[in-house]
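Here the complex is missing one protein chain, while the rest keep their positions.
Our next item is subunit A:
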Amino acid sequence: MTEPPEAPAAEQPDPGASAGPAGEAGGRKRGPGSGVAARAAAAVPRSVTGRATLAGFIVSALLILAIVFGSRLLRNFDSALLPYAVATVFLAFGVAYRYTVWISAPGARRLFVQGRRSLFSAENFRRAPTALPKMAATYLGFQKFLGARSHARWAAHQLIFWGCILASLITFPLTWGWFTFTSSTGSGPGYEMRVWGFKILGFDSLNIIGWLMFHGLDVAAVLVIPGASYFLWRRMKDRGAITGQRFAYDMVPLLALIVISVTGLLLTFSSLFLHGGGYEFLAILHMVSVVFTLIYIPFGKFFHIVQRPAAVGMQLFKYTGRQDDQVFACRRCEEPVDTGPYVENLRGTMRDLDLGFDAWAEYCPRCKRVLRGSAYLSQVKKGFK
């Protein structure tokens, strides 16, 4: 049973006006900031963009310092890789900027704070020390949730994921001048790998370890190409994926991954079989595609790489609530809705957003629908019964 809504006190519309868009009917109650434009303007306040810009500059400056000192005052910095290094500085700015804007929105901010609290809680760690590493491994590493969506998508995503992880671990430190490979004999085969100038290991470039060290990016490309190709094929064939897809958001990232990987492999091909034929052109093509992709990361689909880890905090927040048996039951049917702290957190988010029906979060979706149906039955169209 629900309470009937009150008739609007003023501005009774002309009944004839109801022939127009139904939205004109009924007295609208517009609180300050509840309009579409007001919300859009409030979406990214100036203080947030200012904070985000500052965060971007700080992170970029820290990265530049890390590059300078990590490469021993640029002594180990490879100037041929300068465009890549510059792109990573832009990437750092973009990611820090977007991340700050993202976690400043009410929904993200509240879950982020709760997640961080759960993450750094000593009590949580004592009670379930393995919870976090297990979640990180299954959620971020092996992405079990993708398997529940589709086994083929899971396999393809794993190929892309591990390929990109491998490529990132090699290329980022290399372009920053953190890794160096030197040979005391000039052209090998004995090489030393140094990190920040410190010798980590020595290897023979002609044995399997040496081959893997020098072809790590080829291995990464071999992993990425089939994964990205599968997703590209799916984007052209699967009607569900095609629905609402956008070229810049859905296709460009896949094309970028494929172009990077193919041009990277062609560089090796040129060097091994063409005596360096076309190498310079391929190197420029490869560099352009990598630089473009790095700069694109904060703005498009690739931003999920940055967002996903934050979701582990959310999982931990819910997990902690369940461990404490803080399950919140629907006020009507008493079926579990979610954990108590989560429902309270959501209600806070809704209040932040000026969504005045936060009390509704205490009812399960089915009960909301049934109560709305009952209200329609008893207050709108009694003949409906």
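The rule is short, and it goes like this: a contact is a pair of C-beta atoms (placed from the backbone, for glycine too) under 8 Å apart; a residue touches a chain by one contact, two chains touch by 3 or more; residues count from 1.
Everything below uses one rule, namely that contacts and distances are computed from a predicted model.
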Among "Glutaminase", "Fe-S-cluster-containing dehydrogenase component", "Spermidine/putrescine transport system permease protein" or "Taurine import ATP-binding protein TauB", UniProt-listed name of the chain not shown: "Fe-S-cluster-containing dehydrogenase component"
Touching the absent chain when the full complex is considered, from A:84, A:102 or A:296: A:102
Sole contact to the chain not displayed, among A:67, A:174, A:316 or A:367: A:367
Hidden partner chain, touching residue among A:87, A:164, A:316 or A:337: A:337
Touch residues of subunit A, complete complex, unshown partner: 1-5, 7-8, 12-13, 15, 18-23, 25-29, 34-36, 39-40, 102, 105-108, 110-112, 145-146, 148-149, 239-240, 242-244, 301, 304, 307-308, 311, 314, 318, 331-332, 337-338, 342-343, 346, 349-350, 353-357, 359-361, 363-377, 379-381, 383-385
